[in-house]
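Of the protein chains in this complex, all but one are displayed in their positions.
Going by the order they are written in, the chains are A and B; count residues from 1 in each one.
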Amino acid sequence: MSASGMERWSIAEITRRIAAGEVTAAQITEDALARIEKIDGELDAFLAVDAAGARSAAAGVDLLRTAGVALGPLAGVPIALKDMIVTKGVATTAGSKILEGWIPPYDATVVDRLKAAGAVILGKVNCDEFGMGSSTERSAYKPTKNPWDATRVPGGSSGGSSAAVAAALCTASLGTDTGGSIRQPAAFCGVVGIKPTYGRVSRWGIVAFASSLDQVGPLARSVADAAAVLQVIAGHDAHDSTSLVKDVPDFAAAITGDVKGLRVGLPKEYFAGELDAEVRASLDATIAALKDGGAELVEVSLPHTELALPAYYIVAPAEASSNLARYDGIRYGTRAEASDLLELYMKTRGAGFGPEVKRRIMLGTYALRSGYYDAYYKKAQQIRALIKRDFDEAFAKTDVLLTPTTPTPAFEFGAKSNPLEMYLGDIFTLACNLAGLPGMSVPCGFTAGGLPIGAQLLGKPLDEAVLFRTGAVIESAAALGDRRPALGGAA
Amino acid sequence: MTELAELLELWEPVIGLEVHVQLATRSKAFSPAGVVFGAPPNSLVDPTVLGLPGSLPVFNQAALALALKLGVATGSQIRAKSRFARKHYFYPDQPKNYQISQYDEPLCENGHLDVIIGGAVKRIKLTRIHLEEDAGKLTHVGAMSHVDLNRSGVPLVEVVSAPELTSSEEAAEFMRSLHRLVRWLEISEADMEKGQLRCDANVSVRLRGEDRLGTRTELKNINSFRFVQNAIDHEIARQLRLIDGGGRVERETRLWDADAGQSAPMRSKEEANDYRYFPDPDLPVLVVDGPTMGGILRAQPELPAARFQRYQEDIGLSADDARTMIGERALAEYFDATCKAHGMLKSGRTIANWILTELLGALNKAGKGIAESPMPPERLAALVRLVEDGTISGKIGKEVFEEAFAKGEEPGAIVERRGVQQISDEATLAAVVEEVVAASPKQTAEYQGGKDSLFGYFVGQVMKKTQGRANPVITTDLLKKRLGR
Partner (left out) sequence: MPALTRKEVEEIALLARLHLGEDELARMETELGAILEHFSSIAAVSTEGVAPMTHAVPIECPLRSDDVVTWTDAEQGLAGAPKREGDLIVVPAVIGGGE
């Protein structure tokens, strides 16, 4: 097992080798399953491993190859899914006790598309309950550890997705991002993570947290792999009324290795204040590399940046309080014993939701109450428009924005017990969701202590391509490809 | 206790209605699950109907088109951009624990419904018409309730009237007019027994001459025309007696129990309702464009209230006949087509009589609707003309009608075949009269002796000899002349 190092093969390599008959999808799948078996005990990334489903998908790929049928773009590629993504026949909990035991009767659109592309879905990975959290500590089941340092969080809410990719338990994973939940864990685990433009990827079958902010996106060990996965899952879906009817460009073609003439904006608000010194140094090196590559660096201002946090923490909980109303123990999930209906609702939800989810439901319910709506929800949506306007102005003179993904590298378990403190860690990632923009976190360095650092790229709506183009240059300049977390007793 | 009638001289009831109309779509409002009445429980579901995690709504184009038809027919202002909102309350018939509805940006506003009251049309303002989804059905079985979500997600419009109705009769007529209109436009089957048209009423009373509205109660669950009237009458009486006894009307929601013939306050909830409306983030703004509106405007038929007025004013029908004639769009259209085929404007009342008595009677006997009439309007028009121009008598006309109805034949052909053309030739008839008189010396003597009642005998004899074809007017004339009285 793993002697071949196949667990770190890129998507291009896997698909090429399978097509050439050098390896079978079954072999790759068995290798991945064995690795999960061996290593996941250290990480707790997986909530459910669907070995049977994975083997059957791999066998399907191998059968097609033998029959000479053209293979899909992700044929034989082992992929893990955040547990916010609904999978037919495979338990989906969203990291919550309230959905414990629920076996979905349908697949999310992204799952359909991955399957159609030949991907091998290994199982479901951990997350903060309903995506609410930045550490996976809010998972009702278990915290996932950061592969680079088991005393630290992998980030969240897609912490299982980032840890599994970083530890090479899968080639790529899908996460969901409502306020940074793909990019922040990607930064903490040293992988690439993309939140596409709102509407680029279908939300059908994605457990809703905040509907106007949620997007699904890939996490992968390289920009090219992330592009390959997004290529498959992006595109219009008639099941989602907010899905954009827009052609998906060839993302691989965007990776030119060159940023000559590219106008890279540096929003000054993101570099002020309490930025970790090592993060800052790493960003400075990234900026220098882009400059060396011929990019034009432009300082821009996003004056409403500091309002993103309150706006987000009103809009997201408000929508969440509504989206989570359906969890009542009547049609699915767990139900508390109760003698009347009110008691059934109160007890089921009181026992089924964890403290962070309850806090957000409370916050959201507060903000939507009649008489408070204008002061909170409406006001927050107006601020959102101001934030969007800031970006429009910045993009009038730049092609892409570069910021740190997080103010600090991965923190230790329990370090942020105060909810507000946890929220403040999201300040760099929230505005992207509020404005509906595409955003990427790409590894750009390591701290002296060996923790990954991520650079965030933000693009104009629908311009994921510029993220891939810029990200690939940052990736190759940082040249971190050989660094591996010490896992499974191996160095 | 003061008599109710006396109280009503002092106090004026004010009623506003909120009517839910099920839109006649094949599939649900926000997902492709089917809409079928009486299907096995929970068979018309899909992830969206069940409110499964990750499911999303996609709006039904037909539901929009039907709602727009109603908006246009009620002269409403249609919003080019309206919005869906979520209305939150926990209830087991509502899978998401919120209802997709419309709140501050509804599809239609400031329309009106022309309500037929007696012989006149009263225009009642409609505050709004908005789109929403229906809830499922709960059946109470002992200590448990059973949830069937087949109805959940069925598209509805809620039609909200201004508080402009002043009696239970007006409220019932409002319901009838709305029922007629939505059926007319094929917006809804509006079968009240199937819950396709449901009504809540806001009832208050105020001193006559007062502008301000009194405290209102909301009556729920009044789902037949009769219940509307009974429930509102009952509520008006309850409020007046309360006030008369020195009490005050409380703002509350009351549930009408048709079996008991009374209402009771709904079990008070543990909290005041706070629906926490906000724009549904899953559904972008609903846009109605010019071409869509143009298409609906062009396709709009003449509406029942307009026809009701035209039938009275232009054709001279009585209010009762006009109301019957607009009972169903197909009937009104049959009437109009018959008039058109006939071509003579003044015959409208005659045509109406033929339709309302002969045709409806025959259809009723045959168990058929007007749309299935074996007698097309052109044939009825031809028959009416045959009677009018004296080709056949009215009595023969009815026989010809029956045959035409039964066999689907042209009236003219029947008349030809049966040779039942009316005899209007005076000389021919005079000869027959002469024969009859000659053969009845006794009757002639008695009649001439003053026994007036015998006149019918002579007419009968003439008819007998002519197989009923004698023109009765001319026959009567000739007989009177011949018999000398």
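By our rule, a residue touches a chain if its C-beta (ideal position, glycine included) is under 8 Å from a C-beta of that chain, and two chains touch if they have at least 3 such contacts.
Since the model is a prediction, treat every value here as computed from it, not as a measurement.
Note that of A:Leu307, A:Val400 or A:Leu467, the residue touching the chain absent from this view is A:Leu307.
Touching the missing chain, out of B:Pro13, B:Gly71, B:Pro92 or B:Pro163, is residue B:Pro92.
For the options A:Lys82, A:Arg221, A:Arg349 or A:Lys416, the residue in contact with the chain missing from this view is A:Arg349. One of A:Phe271, A:Tyr366 or A:Phe413 touches the chain omitted from the figure, and that residue is A:Tyr366. Among B:Leu138, B:Ala299, B:Ala431 or B:Ala445, only B:Leu138 touches the chain left out of the display. For subunit B, the residues in touch with the chain missing from this view are 25-27, 32-35, 40-43, 45-47, 50, 52, 58-64, 83-84, 89-94, 99, 135, 138-149, 255, 266-267, 269-271, 274, 276, 279, 281, 283-287. On the side of subunit A, the interface with the absent chain consists of residues 88, 101-103, 105-106, 197-199, 212-213, 238, 241-242, 244-245, 304, 306-307, 310-311, 313-314, 321, 325, 328-335, 338-347, 349-351, 353, 355, 358-359, 361-363, 365-366, 369, 375, 378-386, 388, 419-420, 423, 433-436, 461, using the contact rule stated above.
Just so it is clear, only the chains that are shown with their structure count from here on.
Mean C-alpha position of subunit A lies 58 Å from that of subunit B. Those residues of subunit A whose C-beta lies close enough to touch subunit B in the complex are 85-86, 92, 94, 99, 102, 104-106, 108, 203-208, 210-212, 238-242, 318-319, 321-322, 325-326, 328, 330-332, 341-342, 345, 365, 368-370, 373, 377.
Against subunit A, in their complex, subunit B makes its touches with residues 47, 50-59, 86, 88, 90, 92, 95-98, 145, 147, 270, 274-278, 281-284.
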